[in-house]
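What follows is part of the complex, with its chains left where they were.
Should a chain be cited, it is by its letter among A, B and C, assigned in written order, with residues numbered from 1 in that chain.
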Amino acid sequence: MTTVRLWSDAEAEADPAVKAVFDDIRATRKSDVVNNFWRGLANDPVQLKRTWENLKAIMVAPGALDPLTCELVYMAVSAANNCSYCIHSHTAAARAKGMTDAQYAHFLQIVGMAAHTNALVTTMQIPVDEAFQVES
Amino acid sequence: MTTVRLWSDAEAEADPAVKAVFDDIRATRKSDVVNNFWRGLANDPVQLKRTWENLKAIMVAPGALDPLTCELVYMAVSAANNCSYCIHSHTAAARAKGMTDAQYAHFLQIVGMAAHTNALVTTMQIPVDEAFQVES
Amino acid sequence: MTTVRLWSDAEAEADPAVKAVFDDIRATRKSDVVNNFWRGLANDPVQLKRTWENLKAIMVAPGALDPLTCELVYMAVSAANNCSYCIHSHTAAARAKGMTDAQYAHFLQIVGMAAHTNALVTTMQIPVDEAFQVES
């Protein structure tokens, strides 16, 4: 259950601002599926458009990181933030972009290891080494 | 300030179990620096050795993901877990492994976007689409 | 499924300490519903009473912040802490206290934006400006 209404296709068709975004999602992804996240955001067409355009610019348009790496970073943040929906949707996206079982196994190892050392460092309150204190 | 003592090089030299790990860190990284994390872990030589061996197997040995991608995933988890030390050490490691300014800028965009959509999804309690419910 | 037993009305009636709190919840809220949180806490009548009295003092009694603002702050913390139950119960409470769809949409925008900039600031490890270092 959600705290907002998930818009049906019929409702989206009847609202030009929402329809424009849903159409662009379908065209960009070459798929008929508009997933639930966008159907929830549709209650606020301004936020819907802004969020989709940012996502498209960051995750779909060519960038300095390749598409699979982008998904792995997204998955890592979503896992650490415990967002079940986002873990599922971005793991599915990573597989669609070619993530192999071996790559996913390696990813899981890193996520576990990072959480482990994060916890040890925080519990011991280790100070940052001077050697790391060099900005770009 | 830490909650544990950070071992000096002299102390490490005097304890064979700790010395063995510190020596391997230096040899593996081809660097004289042993950073503070390991100096804190040295209070428990078993945990020191286990943690270093896991890290070496996951982050140093060749794996399905390339070394820079491994660091980006580690950075993403550390950022979401708010581990200042780990953010600094793994951002430095990523730069050492060739991360460009453009790649780091893209990384930052993804981390921000992921945190943003994680929060929206969680606040609206969006249910996982059936389309995503396909395991490997 | 819970890790504790949820007390039924019959069980609560039979325990004077629990009954007193359940009665006060019903009288204070002018509603027959005692929600699951209190039924779980009933296993520890001292904690039940303490928690309810604190909640009543902070969220029900007149205070410096108006009732709807109180719920928005509660919702924001619950969303950031990923507490599904609390998100649902306090979003429902906010609506009962008059939250409009436009207010909820604005709330969602802020929660998303705050999570976004929190993540950017943390990842870049931005130091606090002196201008902000002024206490009350």
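Simple rule for what comes next: a residue touches a chain if its C-beta (ideal position, glycine included) is under 8 Å from a C-beta of that chain, and two chains touch if they have at least 3 such contacts.
Computed from a prediction, not measured in an experiment: that's the story for all the values here.
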item: Overall copies of the shared sequence [whole complex; 3 in view]; value: 6
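Rule of thumb we're sticking to: only the chains that are shown with their structure count from here on.
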item: Central chain (distance from its CA mean to the mean of all protein CA atoms); value: A
item: Interface residue overlap between copies chain A and chain B, same or different (over half shared); value: same
item: Intercentroid distance (Cα basis), chain C paired with chain B, Å; value: 35
item: Centre distance in Å when chain A and chain C are each reduced to the mean of their C-alpha atoms; value: 28
item: Averaged-CA centre spacing for the pair chain B and chain A, given as whole angstrom; value: 21
item: Contacts with two or more other chains, residues of chain C listed in rising order; value: 82, 87-88, 108, 112, 119
item: Residues of chain A defined as touching chain C within the complex; value: 1, 3-4, 43-44, 47, 51, 77, 81-83
item: Chain A-facing residues of chain C, complex; value: 82, 87-88, 91, 101, 104-105, 108-109, 112, 119
item: List of chain B residues in touch with chain A within their complex; value: 1-4, 6, 33, 35-37, 40-41, 51, 54-55, 58-59, 63-65, 69-70, 72-74, 76-81, 83-86, 88-89, 91-92, 95, 100-107, 109-111, 113-129, 131-134, 136
